[in-house]
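Notes follow once the structure below has been shown.
Removed from the display is one protein chain of the complex; every other protein chain stays in position.
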Amino acid sequence: MKRWGVIICTLLLLLPVQGCKFKDLDLKLFVVAMGVDLSESDPDKLSVTIKAAVPMGDPKQASEKVLIMTEKANTIAEAVRLMKSRTDKELDFGHCKAVIFGESYAHKDIRQATDWVLRRRDMQLLNYTAVGSPSAKEVLNVQPVTERLPGNSLLQALSMDGTESPFIISPQFTYNLERKAEEIGEDPIMPLIEVKGESELNISKGILFNKKQAVMTLEPDEVRIYNILEGRNLKTSLNFKLEGVKYAYTFLRSSSSYKMKLADASSPNLEYKIKIQAGIEENSSGSPIDSAGLKELSAAAEQQLGEQIEKVLNKIHKTGTDPLGWGLHYRSRHWNSLTAEKEAWEDIYPQLDFKAQVRINIKYTGMIR
Amino acid sequence: MAKDRYFYYLFLINALLNIVNFVPKGLINGRFDGSMASIMVAVPLGLLFTYLFGKVMGKFPSTGVPEIYNQYLPKPLSLPLLLMFAVLWFIAGLITLLAFVEITLRYISMDVEPLTVLVLFLMVVCISMRINTESILYGLEVLLFLNFPIIGYILFKSLLNPQFNWNAVLEIVTHSAHWPSFGGVATATFVFSGYANLAIFNRVLKNVNFKLLWLLGISGFLVLLTSFLIPIGYLGTINVDRHVYPWFSTADVLRTKNFVIERVLFLFYFNYLMLSLASTILHWHISLNMIKGMFASKKRKKPKRSFDWWVIILFSGFTFAAQTANQFKLDQFGQLFLDVRFGGEGILILSVYLAYRRRKQRQA
Partner (left out) sequence: MADSKQQASKGNTISCVKEQLAKMSDLEHQTLGFHGQKVQFIYLTSLCDSKIVNRSLIAPLYEMGDDKEYELYIASFPGCQQLEAPPQIVAKLLQGCAALAFDSGNLYLFDAARVEASGVAPAESETIVQGPSDSFNESLDVSLNLIRRRYQSASLKSEARTIGAQSKTKLAVIYDEDRVDHNVLKELMARLDNINIDILQGAAELDRYLASTKFRLFPTTILTERPDRAVFNLSEGKVIILVDTTGYAVIVPVIFNDFFTAMDDKLQVTLVGWFLKGIRYLGLVLTTVLPAIYVAFSSYNSEVWKIQIALLVAGSRATVPYPSFVEVILMLLMMEFLTEASLRLPKAIGSTATTVGGLILGTAATEAGLVSNIMIILVSVVAISNFVIPLNMMGFTVRVIKYALIVVATLYGLLGIICGCLVLVMYLTSLRSFGKPYFRIFVLDRLKLGRTSMGEKNNG
């Protein structure tokens, strides 16, 4: 009895201790996304934008209120502190889900922002990263009509939970960014978000990074090829032409793998093997397709896709970046020491020659022949 | 008398706790310099230690190490030994506790004073460590039973995630052909050192039968591989060593859509909170009993009740003092302890064997 009395008394004595940290939910503003731009007025400063959800009293109301704030400062930390004095509620980054880098900032150096995002303890490692064009601020300012929860449409598009567009690069979280930025033999890549009018976003491009900055933009077609190469089952369709007739085929299943052939030291090559099961979706001539024609079509599609793939690979290769992790693949198949592998790969990579072997098996012609 | 299976719980909690006690960190530091090889060496070595200690403790049924020492070893030898083990076990718990305070502040973004969290943990541990040895085993069983499914879920989820980079894992595996290091082996054997808890728990456990030793070997090996390789698969071969607690960062990488909790990190954290506190309770319970053993004389078997409270005050004092260290010191200290503990285990086994020899001589 006495013992419990003591315990209860100590608990009671501890009650005042909590006073300062006890902060009720309604005193918080939940930041859902943030953006980092270069300041236009002062190139040395950053312009940080946050998008926060404001809790509303009535849950039946269609949409929640949004608060968007921008602040300029030398560091992100400073900008956030400045923002805090502009609101009556505490900014809570615990629910932040996306970090958008402005295009100009991405082309300069993203390391400062990345470092802040990773180091700050209430930021998740699961933030979607993307580049915003023309600027992160404008991307965050867009309010799509379909949006119920602030920032949610952006997140759904990036996460591919909602739409499954073949032109969106697979989710790149902050930890992916961090991993690729440090890894020997893999480089970051991010989706590029473009503003289209007041209430529409367009995510169809990609941006390749070297270790610190953006180096090249991938056009929508190239992003699609990149997604095929990444090897997941992509839901897409591709066009090709045969004897002046336009065809389109949908992917039923696709897989991709590659082999490095390094035996010949003077001309090392990397051979992609892509297997696609497909069905015809469109035929501009309208004439029925027979089984012999199907083979012909497959061959034509294979050849044309192969060319496209080689083009994209060569384009990526020219920038010197390695978004698909070929270097890591090389390292994981060799038993040498880290430095030896690194040096060897640095020698091999510039000479690498890309080949694509595509096998398309058109199985169906759709509902009609 | 508790059943056989409780011995395996002692092993399991230690094996699971490696994540908090800097084992992945230690292995990751040497990931290009023989960590894989160290793991290969550590598994048979750990099993051997387990087997030897189990066998030799089996010769003293229902007795703990303090009683064995007091009875069969001369006082000048038994006292320092008991003191050493009390300190070792205390430090084992201390590191878990301090590491977890760190983790709490780092990942559960509360702007709380570390001291406040520490006070809470200390209260939990100190209240619980005084209950009797058998009860601790029952409590352990309950906690493991509650937490095991969640850990299983997290492991499963982490391996099936498409973002998991198998190439990074393979890269580490291709660095296996390297001499193991003493540090690496010492670190990796931590997974197996749950057997040492038998030093006190032998009082309530029946003779452990070692038919399932192979199971310990396999599960220990798998635990080591997962706790070493999965963070690398997510955080990259180079970048991984920037994370102070790689496994908690790894858990942060996972997301689930099926619960009200979205971030797996929280599931993982609360899981390990329970396990860490349970493990600290276990370790400090042993330490407490070792200290009690030092003061147990032939006349008075058990010291007074208030004795416990003096030990608790002592433990708490040391903990508060140690709390002032910064993260790098704690990290180094944790690594150092893993090495020292390895040696301590050897001494433990040898000393009990010595006691066994002396008993035989006496009987002869």
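Letters A and B mark the chains in the order given here, with residues in each chain numbered from 1 onward.
Throughout what follows, contacts are C-beta pairs under 8 Å (C-beta built on N, C-alpha and C of every residue); 3 or more make two chains touch, one makes a residue touch a chain.
Since the structure is predicted, the reported quantities are computational estimates derived from the model, not experimental observations.
Visitor: Could you tell which one of B:138, B:210 or B:307 touches the chain left off the display?
Guide: Touching the chain that is not displayed is residue B:138.
Visitor: Considering the whole complex rather than only what is displayed, give the residues of chain A touching the chain that is not shown.
Guide: Counting only chain A, the missing chain is touched by 1, 4, 11, 14-15, 17-18, 21-26, 28, 30, 32, 53, 55-59, 64, 92, 94-95, 97, 122, 149.
Visitor: Residue by residue, what part of chain B touches the chain that was omitted?
Guide: The missing chain touches chain B at positions 3, 104, 108-110, 116-117, 120-121, 123-124, 127-128, 131-132, 134-136, 138-139, 141-143, 145, 260-263, 266, 270, 273-274, 277-278, 281.
Going forward, only the chains that are shown with their structure count from here on.
Visitor: On a C-alpha centroid basis, what's the spacing between chain A and chain B, in Å?
Guide: Distance between chain centres: 40 Å.
Visitor: Can you tell me which positions in chain B touch chain A when the two form their complex?
Guide: Answer in residue numbers: 32, 105-107, 109-112, 116, 119, 123, 127, 162-163, 165, 167-171, 173-175, 177, 234-239, 242, 249, 252-253, 255, 263, 265.
Visitor: Along chain A, where are the residues that touch chain B in the complex?
Guide: Touch list, chain A to chain B: 7, 10, 14, 17, 21, 94, 121-122, 124-126, 171, 173, 175-176, 178-184, 186, 232, 325, 328-329, 331-335, 337-338.
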